[in-house]
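So the structure is just underneath, and the comments pick up after that.
Note that one protein chain of the assembly has been removed; the remaining protein chains are unaltered in position.
Let's turn to chain A:
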Amino acid sequence: MAKRKKPAPFDYARKWPLRLTFLLTTLFLYAPIVVLVIFSFNNSRRGGNVIWRGFTTDYYVKAWNNAGLVEAFVNSLAIAVISTVFAVFLGAITAVTLWRFRFPFKPAYEGLVALPIVIPEICLGVAIAVLFSTLGLYVPPGAPWPFNLTNIIIAHITFSFPFAAMVIRTRLNTFNREMEEAAKDLGASEYRVFRDILLPHMKPGLIAGALLAFTLSLDDFVITFFTSGPDTVTFPVKVYSMVRFSVTPEINAASTVLILITLVVTAIAMRFQTFEDPR
């Protein structure tokens, strides 16, 4: 009988439909980003212009000098950082509670926590906006930065903490309960078990959750749109309003910087992230 040959690791690449799929997905994923970056250096007055007119960094300078754009950019970063901190904190508490304790209606509560992930963003945006206006929860105009962003930050925490909670919860599922008992057996208090054993185990989940919350916040448009005012413009909202007039390479330039920042943040986070196997 003829032996069946096992496929070598990269054998799939020899099958042309798979190759084609691979090629096309990569192309559609990265081509727009590559084009965006390339044309941020295009010496043309219109960003939508697909004709290469020579290399320039003028538009980076221009973007830098566009006070409105820079302000929106800084706002976005501030919102992302602050809401990430809260989202991860709340997410971690929620995840540990769900993982650790049994209480009545727990499945219902678990569902409720996950709900903002599936609810259409537009509904959540409207709901949050209505909530703020009904309760009269508005930061008075002229509040000092970054407190003027409070409404947006609260909205961002609302939609990003369930994601953080899910990621952290998943990580907790790989925790070996005997580890906790071993620490107790050696004399550790509840608090020491949490600090010395559980928290280090959660770390990759915390980092992944933070990354998720950060990027979700940074590029959110829909919910932000409903909760931002004229003084509190974020980068996506600003870009949207600029694009309505004309697409200039300035936007490409600012977007490139944003991509760079996310890449750097992700790289740093990955460095901190060590996935030990639970034993």
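Assume a contact is a pair of C-beta atoms (placed from the backbone, for glycine too) under 8 Å apart; a residue touches a chain by one contact, two chains touch by 3 or more; residues count from 1.
The rule is simple: contacts and distances are computed from a predicted model.
Name of the non-displayed chain as stated in its UniProt record, restricted to "Ketol-acid reductoisomerase (NADP(+))", "Xanthine dehydrogenase family protein subunit M", "Glycolate oxidase iron-sulfur subunit" or "Spermidine/putrescine import ATP-binding protein PotA": "Spermidine/putrescine import ATP-binding protein PotA". When the whole complex is considered, the residue among A:L137, A:A182 or A:V243 that touches the unshown chain is A:A182.
Touching residues on chain A toward the chain that is not drawn are 176, 178-179, 181-189, 192, 196-197, 200-201, 276-279.
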